[in-house]
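The structure under discussion appears below in the form of structure tokens.
Apart from one protein chain that is not included, each protein chain of the complex appears where it belongs.
Note that the chains take the letters A and B in the order they are written out, and that residue 1 is the start of every chain.
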Amino acid sequence: MSVKAFKQPPALRTLSTAFVVIWLILAAFPFLWTLWGSFKVELDFFSKGDWTDSLTGVRTIAEHGSAFTDNGYEGAWIQEEFWRAVFNTAIVCFFVVTISLTFGTLGGYALSRSSYRYTFWLLITALIFRAMPPITLVSGYLLPFFEWNLWGILPTTIIVLVAINQPFTLWMLHSFFQKIPKELDESAKVDGCSQFQAFRHVIIPIMWPGVITTGLFSFLLAYNDFAVTSMLLSKENQTMVPKIASFLGTTQTEGNVMFAVAAVVSATAPLFVLVMFFQRQIVSGLTQGAVKG
Amino acid sequence: MFLKKVALASSLALIAGNAYAACEISGRVNIVGNEFPAIQAVGAGAQECTGGEVEANLTADHQKINVAGMTGNPAEYTSAIVANSSIVALMNEDVIRPLDDLVAQYGQDLKRNQLITVDGKIMAVAFMANAQHLVYRADVLEQIGAEPPASYEDMLAAAAQIREQGIMEYPLGGAYKAGWNLAQEFNNMYIGMGGEFFTTGTAEASINNEQGIAALEMMKSLSEYMNPDFLTHDSNATSAEWKAGNVALMNMWGSRVGPLRETEGSSQVVVDNTMISAPMTVGGGSTPATTLWWDGWTVAKNISDEDAAATFQALTHAINPALLNDETTPMAVWLIDGYEPTPAATGVFAAANMNAVPYPMLPFQGLLHSALGAELSDFMQGKEDAATALADVEAAYSAAAREKGYLQ
Partner (left out) sequence: MKHKTFFWFILPTATAMLLFIALPIMSVVTQSLFTPHEQVFKVVENCGPFGCTESTSIDAEATEALRAEAPLGRFAGLGIYLDRGHLAVTEVGDAWRNRDSIGDFLGSLANLPFYRAMGFTLTYTFTVTPLLIALGFVIAISVNSLHRHLKGLVIFFSLLPMIVTPLIGSLILFWMIDSRGVIGTGLQWLFSDPDLSLKASTGLTWVMLIVYGVWHAAPFAFVVFYAGLQTLPKDTLESAMIDGATRWQQTKYVVIPHLMPLVTFVALIQLMDNFRVFEPIVGFNAEAHATSLSWIIFNDLGGETRLLSSAATTSVLTIIGVSILLSPVLVRTWRDFSTKG
């Protein structure tokens, strides 16, 4: 049948486009506003007198001579060494994603290939584990970690983040693996492979779309995490989000708030690149899996 | 001969000066505390010491990690910087040690009023004081022809006049954010009314009385002259309102007045006319409606004697008079020899001179503070009356106190 038959009537088309435009404005506006404002001084961006100050930059001009200043960025990156936090985030995210996916693929594969009742109960238990409020978990960790000298270092945070996000990873990967026909590895086993060899030679080459999608969600969870990283990392090892929160602190000294704003923009920028680069994978990955409930 | 004397004198002076500045320690020091500028100055001072490892973890979340961090053996943190409210948590968990022997050995330069003693034992060394007091806009008061208010009733009258004359719609400011801040304002007002928090000798709360109700009614009246979002305004937001020129009278912490007088970001009118006065009284009482606070450092219990000595020396060095310079002096009201009170410090000194009550160091005060913070916002929004609100506070407090074993 011709594509023309699927075309929308013009009225619906206008409505649909209008809706998308409105949604885009709603979604992007706060961020674009913050981006614009990150080049101003605090009393312009947070002006209690007149909100248009943020657009015109009245006090920025008074202080720095031009409507744009890189004070916030300079303060965050150079003075407060935000680049260390970026580096820490990179390490944490890389290891969380790799370890999480390794554990998750093994577990998800096993869950999808086993037909016993206990599989269902394991999945349900994992789901209930996810229901635990993270603050309680993390507060419980403090005492043992201090006693065993594990507090404040990156490996501890990495393992905790991997463990806490396992339930979500398991569920996603389990459903992806269910979509891969059992016959593939069954025939490999008939040919004499052990289960692990079947997994390695047959499943691994074709599991990538699902794994990449799950990896992206894992990455986002590790990148944006606040509860775990704020309580378990010492000052030098902080990742980006707790570092931004520390700029805000209790006494919000003049200038520190703008460091936080500049840091927020800096922290979100790499995610843009990531999404732009991987958006096809996200969509096709989810397609391959058509994640079941 | 004369030159020789001069040379000797100057070399002696040099040696003396260096001895004052030098700090040799042998041991590990790790400080945990809050992150505002005064404490960062102290942390930096401790890090000047050589010979041992000195680290500092100064963060707004310090109260979440200090007890856990000092419980292990050996403890991760060898010192915690606390205030009169937060030292109680450490004492309850028994993670800090008495300092009498260390003071005898290394603390000859410490003054009597810097030593915090509990039951005869020195538990902390204080280095700064703070209190909430009146801050006002001199030009606005001049416009309405009023004197800086000495009592909250006067403040209400002044606020009414300011609004009537159309100068400002919401002339009063206050850190009335639900939670810790709101509870603190109630504490101040209740103390001003002459109330007692607990029945003497017990942990039973006794705030549901006429002083409590009077305190709440006064807070409600004040809030009518505040920005309607007052239940979301902490000290930062209130200071921001002040700097924007929207507020003419407020009860603010002494340590936060310094930044209000800086031109950066604020208008010249506001900066030039930000004035300080003594804390106000209320209800005809003589005790000012405010509390006195000190900040000081402690030494952990679960560490080696060597580390304890090193910590004590490092922190004593950090608060020696050499700390005071142009940059650090305005950060706080320092309890250090040679501190010249800046104009910003007059409010805190006035509070001390008026015999203001220090914030109580009772083990269960924090529970009452928390209960107040959670239950008073309904009253402030007009959803319930004062007596019900106070009854709710007492019920919430009793449940928490029973859980922690303070009440049976």
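In this section, a residue touches a chain if its C-beta (ideal position, glycine included) is under 8 Å from a C-beta of that chain, and two chains touch if they have at least 3 such contacts.
Because the structure is a prediction, the values reported are computed rather than measured.
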In the full complex, displayed partners of the excluded chain: A, B
Residue among B:A38, B:M189, B:A205 or B:L335 touching the omitted chain: B:L335
Options A:P167, A:G215 or A:G249, residue touching the unrepresented chain: A:P167
Touching the absent chain when the full complex is considered, from A:I124, A:L184 or A:I206: A:I124
Residues belonging to chain A that touch the chain removed from view: 1, 5-6, 8, 12-13, 16-17, 19-20, 23-24, 26-28, 30-31, 33-34, 45-51, 54, 102-104, 106-107, 109-111, 113-116, 120, 122, 124, 126-133, 135-137, 139-141, 159-160, 162-164, 166-168, 170, 175, 194-196, 199, 220, 223-226, 241, 244-245, 248, 264, 267-268, 271-272, 275-276, 279, 282-287, 290-293
Those residues of chain B which, in the complete complex, touch the missing chain: 62-64, 66-67, 84-86, 88-89, 91-92, 94, 113-120, 126, 129, 177-179, 182, 201, 203, 228-229, 231-232, 234, 292, 294, 335, 352, 356, 358, 360-363, 366-367, 369-370, 374, 377-378, 380-381, 384, 388, 392, 395-396, 398-400, 402-406, 408
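Quick note on the criterion: only the chains that are shown with their structure count from here on.
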Inter-chain centre distance, chain A versus chain B - centres from mean C-alpha coordinates, in Å: 39
Touching residues on chain A, where the partner in the complex is chain B: 41-43, 46-49, 59, 63, 139, 142-143, 146-147, 149, 151-152, 230-231, 234-235, 245-246, 249-254
Sites on chain B touched by chain A in the complex: 34-37, 57-61, 64-65, 68-69, 71-73, 75-76, 236, 240-241, 243-246, 256, 259, 262, 264-266
